[in-house]
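Supplied in structure tokens, the structure appears directly below.
The complex appears here minus one protein chain, its other protein chains still in place.
Right, chain A next:
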Amino acid sequence: MAVTSSNSGSELNIKITGKFDFSCHQDFRATYEDLTDKPQRFVIDLSETTYLDSSALGMLLLLRDYAGGDSAKVVIENCNPEIKKILSISNFEQLFSIS
């Protein structure tokens, strides 16, 4: 598991490599919590993510909340079919843009 991020100022890109589970909790939060300026858009890159559990879903909700709740712009990108299935079972496409 590894969480890496890049921030252009207006957009924060977070990439999770390997398992996206509770062990990422600290690292995942750290990518956005200490930013002085809140980015307008958040992109979660799951291209290298192999697994995603319910605590990861929780972390995504936390990020969405931080990013402004219903007005948040959070995009989840490059999900493999397995991960896309987990996201759609929970109907997360109602809350996030998933591509």
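Here, a residue touches a chain if its C-beta (ideal position, glycine included) is under 8 Å from a C-beta of that chain, and two chains touch if they have at least 3 such contacts; residues count from 1.
Keep in mind that, in the parts below, contacts and distances are computed from a predicted model.
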- Select, from "ATP/GTP-binding protein", "Histidine kinase-like protein", "Potassium-transporting ATPase KdpC subunit" or "Heme exporter protein C", the UniProt-recorded name of the complex's unshown chain. "Histidine kinase-like protein"
- Decide which residue listed in A:Thr36, A:Ser71 or A:Gln94 touches the omitted chain of the complex. A:Gln94
- Touch assignment to the omitted chain, from A:Ser10, A:Ser23 or A:Ser54, lands on A:Ser54
- Message: Across the whole complex, list the residues on chain A that are touched by the chain not included here.
- Response: 54-55, 57-59, 61-62, 65, 89-92, 94-95
